[in-house]
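One protein chain omitted, others in place.
Let's turn to chain A:
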Amino acid sequence: MIGVELRKLALRPRVWLSIGLLCLLPALVAVLLSVSDLAPPPGQGGAFLSAVLRNGALYPAAALAMVLPVFLPLAVAVFAGDAIAGEAATGTLRYLLVRPVARPRVLVAKLVALAVFTVLAVLVVAVTSLVVGLVLFGTGAEAVGQASAATSLSGIDLSPGELAVRMAAAIGYIVVSMVGFGSIALFFSTLSDSAIGAALAALAVLIASSIMETLQAAAAIKPYLPTNYWLSWIDFFRDPVFWDNIDKGLLLQAGYIVLFFGAAWANFASKDITS
């Protein structure tokens, strides 16, 4: 079942189209930065944006900071929202279940496909951004005349190896965050026969969570909002690594995955399939 889902994932043009669109924004920003040579003022703009002009090896981090708040969750919401509702809308859900395949297995396969899609999307964004960053901004070696290292947020030099390890950890964290959010969309997908409706419901959660994060009145529930720790992957680039929010973020997303995947299972397993 998982193999079937992964094959579908690989063969769907819209999957690659959405990943391609995700790569477009960072590439466009890189070109603009490169042409204008204008970094955001210190302390402003997206994370790492002010640093990429000095070292293009950091551009994957800047690119992830760009796509994470909206575009990546949008792609995840569309993908996860389509998982069950899309099959129901096209009338393939009935055929999928009469094979026979247990419904929980279908859901697990959908969740695995969602995780693979997220890994794929984040990796492609990171790799294309690295290429774009190195081509447009170089590694800083041109300026200092020797092999250059990327600078961490705390000022220490990061060797290429250290940078790669921290980037891999950041990618892992982002994937977990997106799977947590995707679980919400997957649950909505079991409630409806409309993939767009499920995606929009998940996006409504995203927007509501983002708005409440900025409200001081919502301080009590802020630690439980799904988006609250999304940007904590940046903490991998501090020295010492700032684990506090990373740990909390992973725990929170694990909670969302368990609860919303559980809710999706409870609903889908006993749902009347009519289409």
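Note that a contact is a pair of C-beta atoms (placed from the backbone, for glycine too) under 8 Å apart; a residue touches a chain by one contact, two chains touch by 3 or more; residues count from 1.
Note that contacts and distances are computed from a predicted model.
Undergrad: Would you kindly match the missing chain to its UniProt protein name, picking from "Outer membrane lipoprotein-sorting protein", "FAD-binding protein", "Hydrogenase subunit MbhD domain-containing protein" or "Carrier domain-containing protein"?
TA: This omitted chain is identified in its UniProt record as "Outer membrane lipoprotein-sorting protein".
Undergrad: Just to verify: which one of A:19, A:33 or A:47 makes contact with the chain not shown?
TA: A:47
Undergrad: Of the residues A:34, A:151 or A:210, which one touches the chain left out of the display?
TA: Spelled out, the listed residue whose C-beta touches the missing chain is A:151.
Undergrad: Provide the residue numbers of chain A that touch the chain removed from this figure.
TA: 41-47, 50-51, 54-55, 65, 140, 143-144, 148-149, 151, 153-157, 216, 231, 234-235, 238-240, 242, 244, 255, 258-259, 262-263, 265-267, 269-270, 272
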